[in-house]
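One structure follows; several queries about it will come next.
Of the protein chains in this complex, all but one are displayed in their positions.
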Amino acid sequence: MKEGTVIQDKFDYTDKELNLLKTILARGMESVAKVVSDMIGQEINMKVPEVYLMSYDEITRIHTYDIDEPAIGVQVEMSGSVQGHVALFFPPASAYYVIDLLLGNERGTSSHLTDMGGSALSEIGNLAGSFFLNYLAEATNLSALPSPPVLNGSAEVTRELQGILGHSDKSGCSKAFVAQTVLSYRAESIDAMFFILPTHESLATILEVLKKSGRESGGEV
Amino acid sequence: MTSDKYMFSEEDIKLFLDETLEMLEVLEEEIIKLEEEGEDGELLQDMFRIAHTVKGSAGTIGHSSMAKLAHSMEDVFSRLRDGELVPDQGLVNILLDTLDALRDLAAEVTPGFQGNRLDIEAYLARLESVASESGESEGADGVPLLYKVSVKFYEDTVMPAVRALQVLQALSEIGTVIDSRPPANQISDGEMEGFTLHALLEPILSTGPEEITEIIKNVPDVDSVRCDLDGFKEVRIPEHETAGLADKDDTRAPGDSRRILGRISDHAIRVDIEAFDKLVRIASEMTIEQARLMEMQRRLDQTESFDQDVIQGFEQVIGQMGRLSTELQEEVMKARMTPLAHLFRRFPRMVRDISTKLGKQVEFIIEGEDTELDRALIDEVADPIIHLLRNSIGHGIEHGKDRIRAGKSETGKVRLSAGYAEDRVIIVVEDDGKGIDPVKIRESAIRKGIITQDTVDSLSEEDTVNLIFQPGFSTAIKADDVSGRGVGLDIVKANIEKLGGTVRIKTTPGKGTVFAVSVPLTLAVFRALLVIASEQKFAIPLSGVVEVAQVPFEKVRSVGTGDVITLRGRVLPIFNLNSFAGDIVARGIPDNNGDSSRDLVMVVVRYEDSRVGIIVDSLVGEQEVVIKSLGVLSRWVTGFLGATVLGNGQAALILDIARVIEKTLGRTRL
Partner (left out) sequence: MPRALVVDDAAFIRLRTRKLLEENGYEVEEAQNGEEAIRKYSETSPDLVLLDITMPVMDGITALKGIKQIDPKAKVIMCTAVGQQSLVIEAIKAGANDYLLKPLDPEKVLAAIKKLAGK
């Protein structure tokens, strides 16, 4: 996966603000890892994620990890001072492993998505969304609430998000922030991707706050 | 007789004394008010309750004679309230004497008390002669009680505001929550810092502290609860802002004696001054530690090979430390602020006593007693203010007949007022008496050898009046009991200056005199500009710095025995810090390291209306500094408030701007 191209959006942000934003996302991801650990009741290690800025075109290209089976995605809508979506994608193998862990099954029990398995994944998406939004609120004072999670195939999730956000249109927001994460549990790695897709206005709002606090604090987050 | 008789711990006794003496002070103030303003049902009700509470406290601690005397006083208040007695001067005198007796009685419980116990019979007889018959008085039992409730939540409570809300809800089921910290509306908005909730509860029914505690403990995440009787509702002095700081009460287990030792609360949390000073010291040391860290970081920065991550981590720690220590410091300082009312309420009695003794009629007016000042400073300014008040009544205010002759009202006025001026508090003692005659001051000063005839002639009127602050000067023939216990105004001035303050005088012969004492809000910690001069570091309090300028060397001119410089058309006397040598006596302009083409670095400082430029070698930067006393050195070094320890362990002297300006202006005046 390569770093996304330079953004051509209408609002101006500097590398500094972009880096601040990336830091917030990375920290938000750390709390996500903690939630997963808490749910499983076992410590889960997480590699410090790289945060990318990615266009929708690129997202659609990576939404399948497996040629036969698309990745599984959970999307959570944010409402409040920050609007948009967060989404969590798992490649199928990782998704089934997580489900087995959460339901207390032996590894390999799940091989397709059951209602209960989907519910477990949704819950992770839900908590990941709320922990992330909570962290965002602490860092920027912008508060947003998550809506109930929606589980879908990743392609569908992406299509749906594109539809909602109206990609590449006049709003100019055709980019998402993507954190690729590798969670590992007992030497097994669980791949996951965490997408943050604020609306154009919300991204501008976040950057505005970051600029202001950057000025006040000298750029430290 | 010793205090063995009182089977209470030292802490109990201390609490008893603190509370009782405070109540007696309020009572004293109210007795004076009663005499001045006549009968007032509410006031009398208040006085009655205080006497009643004092009686209860004394009884609890086993001091029966004190309880008995308080009881008799209570009866008199009850009869006054019912209109059976009139508060004339005779009665007020008796009440004040009784009050003094109660103070003496309270002192008897002090551990190690060796004196004779006061015989209260005479006092009782006097009170009974006015009250003639004593009957059981109604009232106190029907007075609503107030409980001070402190709830601590576990520190890992995720949403303490929600828990606080639940506690307030639970309390509102058994009574009325009169006030809380944080306030209810903030809690409702989810705002809560820390994990402690303080509330004042007035239970509807007779709910006891155990029951209240039980109810609160039903709320999850409650770590501990304390519930103390807070005295009677109506006796409370209107609240003022107080920081919700943990109080020393945490070390006290609730006990019956304490609960009955109800107290008049001004809603401040009582903090032992020693514990508090410790906090202040910790906060101060933290600041020093932080400065050290910064110094380390600076050195790390210079080490190229060092891992950037380490430095970043360092920066974070420093940022955190800085925020913490500033916060702690602010809180601590805020909590140290005490309204001047605590000091001022002692004065009406004193003024009355002095004027009665001198046979003068004085109307005493107090204004601005809400003005807050650092607790340590309040103690420090007490004596000087007392002195100035004595001075005003003793020397300022004339006798009634002289006043009438001078065309004034028979009753003189003494006004004590306080207020803020930027980061300072100004306390003014003002009288409409005869003022100070400069001619008499001149004569007296020459006679006393303070000044020569030649010098006197060159003195302005203002400077002449200021002679009264010279050691050995006193306009009174003889220092007497009234006008100052043999302490001169020079001591007043010296004491105030030691605090970083000033005393100003303005007098108009025939019209009156105004003394204005100006002191900083707090001691201890402030921001300062660090400069280097004579290869040493000095700290200049930032509050007095107006600007920093670079000025060409050739702009310096000599005037009088000093030098001035013109900055943007304004003539500034300058003080050369490079010439520092023990005392701040400038020795002319520096040779500027032999290079007269180099610009001078000048820090312009201000005190009140005066400005002076201080010449330094270079600037280091801004920093928080903690004042440390110079100790024995202070006798050798003048012009400095104290010293501070810098990050590298070096000490720097802190400039006393007021003193520097005074000295500098003195030299350049023609």
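Every chain is named by a letter (A and B) in the order it is written, and numbering of its residues begins at 1.
One rule holds for everything that comes next: contacts are C-beta pairs under 8 Å (C-beta built on N, C-alpha and C of every residue); 3 or more make two chains touch, one makes a residue touch a chain.
Keep in mind that what you see is a predicted model, and the values were worked out from it rather than measured.
Trainee: Which one touches the absent chain: B:S188, B:S409 or B:T508?
Mentor: Reading the full complex, the residue touching the unseen chain is B:S188.
Trainee: Looking at the whole complex, which of B:T110, B:Q166, B:T411 or B:S444 touches the chain that is not displayed?
Mentor: Final answer for the missing-chain contact: B:Q166.
Trainee: Of A:S94, A:S130 or A:N152, which residue touches the hidden chain?
Mentor: Hidden-chain contact among the options goes to A:S130.
Trainee: Applying the definition given at the start, please give the residues of subunit A touching the unseen chain.
Mentor: Interface residues of subunit A facing the absent chain: 35, 38-39, 102-103, 115-116, 119-120, 122-123, 126-127, 130-131, 133-134, 137, 143, 145-148.
Trainee: Tell me where the left-out chain touches subunit B, residue by residue.
Mentor: Residues of subunit B in contact with the hidden chain: 158-159, 161-162, 165-166, 169, 188-190, 218, 220.
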